[in-house]
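Here you go, one structure.
Only one protein chain is missing from this complex, and each of the others stays in its spot.
Up next, chain A:
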């Protein structure tokens, strides 16, 4: 029975992905970059769309939601997964609306009055069956995948607009996007990069090695020296793990220090963040916001006796409030933090925010 076979294969794939997510991340985050996670999630959702049994858009959304909930629960700190689920849900809504002949765009601007009167009716409207829906949805997901492929390049392309010759640029830790961004600028311009090492995981070291390999003048500093060095810096360019709905960041530990120092010296702080990092989450959701990993890096297990006398914590993320951020550079251009809410309403459907 090929149908059952397919289904078993699908569940196996999902389980493997979930297990991977759960185990992923020994230190700063997953072994792969978030871009890769986003692509994998989308590819898996495409597989679900093509292989699961559904007859109308409502069923499909229900399946995606169910799997999406499990995926986000597996590793709450990995917001990209949830974001991609929301994007796919939005695609389904749009395709359904197109098949029905009405434009989903019109519904976007629902007034408060309309919201109040419409109630939960919209869900029932997805029950109509359209034969070409499946192909259309898959087509749209493929487009999304293509978009994801190009994000880093799209961001890097804007580098020359922001980095000028002989500037001193500070960054913190290691971000693949920032790395690509700086490398792209280095093809045309000469500038100096200062990398904060980002203890205890010291991803900054790797970043510095990669940058200096391409011939960029690079200096590594300790995290404690951030404030002291900041007066010489023209621009701070950082990556982030998540862009929150209020325009704040959830970024690697130490970013808040950099942002505060930059604010004090009125140095512009630029965040390179692809659109898939945009999350409808707000910073007050305490329990999923923090991520504490094994304290091994802070105080090694080999220390012995002292470990039974102290509590050691090793948080991974910092919250950076939106006031400290000057500009976001995403794959679709530059935006101010105050504009993030708008992007979110464009990317995700308001009804999906809570999975």
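FYI, a residue touches a chain if its C-beta (ideal position, glycine included) is under 8 Å from a C-beta of that chain, and two chains touch if they have at least 3 such contacts; residues count from 1.
The definition used in the following text is that contacts and distances are computed from a predicted model.
Trainee: Report the protein name recorded by UniProt for the chain absent from the figure; options are "Large ribosomal subunit protein mL46", "Aspartate aminotransferase", "Translation initiation factor eIF2B subunit epsilon" or "Cytochrome b subunit of succinate dehydrogenase, Sdh3p".
Mentor: Answer from the UniProt record of the missing subunit chain: "Translation initiation factor eIF2B subunit epsilon".
Trainee: Which of these touches the unseen chain: A:214, A:294 or A:338?
Mentor: A:294
Trainee: Looking at the whole complex, which of A:11, A:55 or A:338 touches the chain that is not displayed?
Mentor: Here the residue in touch with the unshown chain is A:11.
Trainee: Out of A:146, A:266 or A:311, which touches the unshown chain?
Mentor: Checking the options A:146, A:266 or A:311, the one contacting the hidden chain is A:311.
Trainee: By the contact definition given up top, give the residues of chain A that touch the hidden chain.
Mentor: 8, 11-12, 15-16, 19, 22-28, 30-31, 73, 174, 201-203, 206, 286-287, 290, 292-297, 300-305, 307-308, 311-314
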